[in-house]
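Below is a structure I'd like to ask you about.
What follows is part of the complex, with its chains left where they were.
Chain nomenclature is as follows: A and B, assigned in order of appearance, with residue numbering initiated at 1 for each chain independently.
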């Protein structure tokens, strides 16, 4: 089921030379490489040492694709409350994809316009795991958790101002959800949300295949 | 439109003798008297000095009704997320009623079971002002604010535990709502919510009558 995990580097806080050095070393393994919180400067430095590079500027991710990853049958759905949350949602989606998961997206379906979400309950029903990404009051995971009986990974974002205290508001909302079946990750931690969803999905896929 | 405001006493933190003394004094004005956060002990002490007493044990309110209050045509709707929020919701509802407002109730329609709320959109549409009372993640005002274009008074409650930090979670949610048209009061402040809704409703009623 798995065709090798990618190597992962969190670029934030690392020197450019360091990153280049690590990537050079990793290239020898033949694995895919996944760099999060990467600036364009990092991308341009890596272009000099390898091809097969993709840069995703909004979530600031670089993928070095050295082998194909077989996709899961079961599906992870990534939903967001607003458009400003897409940056974090894409970090989650790309993380899940590099791990071999099939990912669907459903963006800008926040609770202040609940009907956009309700029109898409089929998408919620078809998913095996849902990642709900939201800032400001962060109520999306609660509403989704109430609609479906799937694992919901809640990713609070720092989108907002004033009394959102850089994402604390959304984080507390998600931890205190009156819906059950919700697991929370750190503020803006799209990577963590995508990874956890992928870890769950791998167990599901393994069960499917073991039995088939 | 107004037949005189009631006299109001917040009993919490006052000595029994003090409260009795103040009520005796107020009885001379002939006004209605409204006591919040009142224990049964206070109720029993007041029974000795006046009749026309009602005690509401769940919101801990005593009403001393000395005159009839003419009711408004326009309606305040009080909604709650869960049953544990009813205590605070009733403080709001009774406050609005003693001020002469017509009050409707819609309890236990929290976001984890969004369909209970959606089945009642007519009630939301018929109201002029809505009070949304919720603890835990406190997402109810956001959802209501997205459904209707009325003033929504958000009352966070301390219902919950752990990372709700005695209501802080619900409070922050309401302050950061991505729906517009929401004003927030203090945690567990049913009185404040009912009073503000009543103040708004009085302006509406005054406009109606002035013109008619």
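The rule is simple: a residue touches a chain if its C-beta (ideal position, glycine included) is under 8 Å from a C-beta of that chain, and two chains touch if they have at least 3 such contacts.
Quick caveat, the model's predicted, so the values are computed rather than measured.
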| item | value |
| --- | --- |
| Overall number of sequence copies in the complex as this file defines it, 2 displayed | 8 |
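Going forward, only the chains that are shown with their structure count from here on.
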| item | value |
| --- | --- |
| For chain A paired with chain B, centre-to-centre distance based on mean C-alpha positions, whole Å | 42 |
| Interfacial residue positions of chain A with respect to chain B in the complex | 81-82, 110-114, 118, 136-139, 142-143, 145-147, 160, 162-165, 168-170, 172-179 |
